[in-house]
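Since the structure comes first, as structure tokens, the remarks are kept for the end.
Excerpt of the complex: some chains, original placement.
Labels run A and B following the written order; every chain starts at residue 1.
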Amino acid sequence: MEKILWQQVQLVKQKSPLVHNITNYVVMNNTANALLAAGASPIMAHAKSEIREMVNISDAVVINIGTLDEYWSESMFIAAETANAIHKPWVLDPVGAGATSFRDQILQQLLEYRPTVIRGNASEIIALAKINTTVTKGVDSTAASNDAVDAAQLLVNQFNNVVCISGETDIILSPDQCFMIRNGHPLMTKVTGLGCSATALTGAFAGCSEDKTSGVAAAMALLGIAGEIAAKESKGPGSLQVNLIDKLYNITEEEFISHLKIDRK
Amino acid sequence: MEKILWQQVQLVKQKSPLVHNITNYVVMNNTANALLAAGASPIMAHAKSEIREMVNISDAVVINIGTLDEYWSESMFIAAETANAIHKPWVLDPVGAGATSFRDQILQQLLEYRPTVIRGNASEIIALAKINTTVTKGVDSTAASNDAVDAAQLLVNQFNNVVCISGETDIILSPDQCFMIRNGHPLMTKVTGLGCSATALTGAFAGCSEDKTSGVAAAMALLGIAGEIAAKESKGPGSLQVNLIDKLYNITEEEFISHLKIDRK
């Protein structure tokens, strides 16, 4: 298993997938740097007039609704619809799901374009499953429980995709696989947007790998391990942000394998 | 006094106030990281469709007009109006006041929603007082002098709020108190957006503390002291930006108290 995930890490460096991000303003710089450090090629573009062309030339699309507004959400719809239509992998990061009705309404629409991967924290995944059951009346809406794993399972059943609940333990669910990754460091929660970096990395890995589930697991493991090693040399969240990018870039097989804490269920 | 300010610093870490920022693109990442490092929880959101809900769930609102445009200024109006209506503290950072007529016109409108705190540099506070006296014809417009302290006093008289003039000496004025803080380091002026970080931190402190004046003083002292200590270990503005975030996170009571240079007038 360890070898398979490390191979995925290598694959991104070899293929350098073009990852088209429609993401939030707060994290754009760090997201681009995380993608570059891991070996991918980031594009940030959101103009409605060019979205379709951008999706066409990209290997994967990442949609993160962090600082969405009316215009950007239309761009996101075009990108998601295009990606879905031409079978390009696309990743949804439902930042702040459940916080406002506007967010929930945009997410409801985005779900119609069937994301290849969804990555959020527990409360976002729960909120997303609730949004989804509201739409899909056929599905038993009582199933949208307050348990994130149940919520993730509901989404997997509906979309036949990969759902990642990130947290102290990252849980990656797909129709036939389930991984649990226990890497990372508490100081990572004090750096803004590392969840968004995780999402962008899953995009890069999904853009390279046939096996999306192990690709997402490899992306989450890479970020968790790099963060863990970087945190040990950091005096606070400022230096962690810097050291994490360095480690995404120069991580060795030995570091990756020796730190990886993964369970398969 | 030192103890009271340090208690405010602790209060932010304990309460972790939700600070809703409508701020400029240049500083969003750093602002979010400064808030996280100090113990607060940042939200960045500007969609007109969700502003009211966001203000409702937040403990404080920060409006920074740095990269404003027509859409964003409407969002700012909604946020300021909502905050004022429901008595939620809100902070105004009048970036570039006086530079263009558009900025002045937006600021004039924002002042109608009576900011709880205003933080700017001397020229911005002077420009803001001039904008205000243009509107409030009843007030003697000749009072809008070119002296920043007079200008700040004029704003305090009008809005019964806290005004902070930041600079080599930070001056914090309110109807019944006046603090002068002589912390900070010249290299801080070479890092973009530390003034914006100061504003965001005052938002966090205003969201926690009953006594807004000492809250603003504590926020300014925290940033100044952290910057001062960080500058000593920095080779230039790049490392200062990183070290400052680290120090906001790991500053000790001893460091805070021993560095604080505050006068009460």
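Throughout what follows, a residue touches a chain if its C-beta (ideal position, glycine included) is under 8 Å from a C-beta of that chain, and two chains touch if they have at least 3 such contacts.
Treat the numbers as computed from the prediction; the structure is a model and nothing was measured.
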| item | value |
| --- | --- |
| Total identical subunits in the assembly as filed, 2 in place | 3 |
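The definition used in the following text is that only the chains that are shown with their structure count from here on.
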| item | value |
| --- | --- |
| Rotational angle, Cα trace of subunit A fitted to subunit B, multiple of 5° | 120 |
| CA centroid of subunit A to CA centroid of subunit B, Å | 34 |
| Residues of subunit A that touch subunit B when the two form their complex | 24-27, 29-30, 66-70, 96, 99-103, 190-193, 234-239, 241-242 |
| Parts of subunit B lying in touch with subunit A, wherever the complex brings them together | 25, 28-29, 32-33, 36-37, 42-50, 53-54, 57, 71, 241-250 |
